[in-house]
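Partial view: only certain chains, each at its native spot in the assembly.
Chain IDs A and B follow the sequence of writing; residue 1 opens each chain.
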Amino acid sequence: MNMARIIGTVWATRKHPTLEGFSLQIIQPVNSDLSPVGLPIVGTDSIGSGQPDELIYYVTSGEAPIPFDKQCPTDVTIIGIVDRIVRK
Amino acid sequence: MNMARIIGTVWATRKHPTLEGFSLQIIQPVNSDLSPVGLPIVGTDSIGSGQPDELIYYVTSGEAPIPFDKQCPTDVTIIGIVDRIVRK
């Protein structure tokens, strides 16, 4: 998994029906020191995230549909909101 | 998911039978500010996209066959047309 910050939202009226009702967030991946890394991507929210600048973590690839009851064509899904990070 | 613009079409008479009837679009991935990023790829259309320069979003990897009723060997599938983007 990787961490990211919420930076925007995508609106689409024409889309795959299994994606109806789930918000699509634009997220900026961040490093473990919370600095931006790489380019923003679009993720499907599964836990009620969406606050500006909110720190979340997300799952990609074959695991991204798992949080949804029905099979859903998402390859980036937001699965948690980060409270804090402890360095060892 | 990532966003991209339609920039071309691939024609192939000899192909896997489950792909018959679906158009193959050449798409240029774009960043969240809609500037091009990386190289064009080939995606299978699932929602009737194909207008020149149309802004779409697509899914990759294990989720790409989900929009199709039968198992279909696609790893990039166009699943929505973007209406607008809101930055937070």
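In this section, a residue touches a chain if its C-beta (ideal position, glycine included) is under 8 Å from a C-beta of that chain, and two chains touch if they have at least 3 such contacts.
Remember, it's a predicted structure, so these values are computed and weren't measured experimentally.
Visitor: 2 identical chains shown; how many in the complete assembly?
Guide: Across the complete structure, the repeated chain appears 5 times.
Here, only the chains that are shown with their structure count from here on.
Visitor: Using Cα averages as centroids, what's the distance between chain A and chain B in whole Å?
Guide: Those two chain centres are 20 Å apart.
Visitor: In their complex, what parts of chain B are in touch with chain A?
Guide: Answer in residue numbers: 1-3, 31-32, 37, 46-48, 57, 59-64, 66-67, 77, 79-88.
Visitor: Give the list of chain A residues in touch with chain B in this complex.
Guide: These residues of chain A touch chain B: 6-16, 18-19, 24, 26, 39-44, 52-53, 61-62, 64-65, 71-76.
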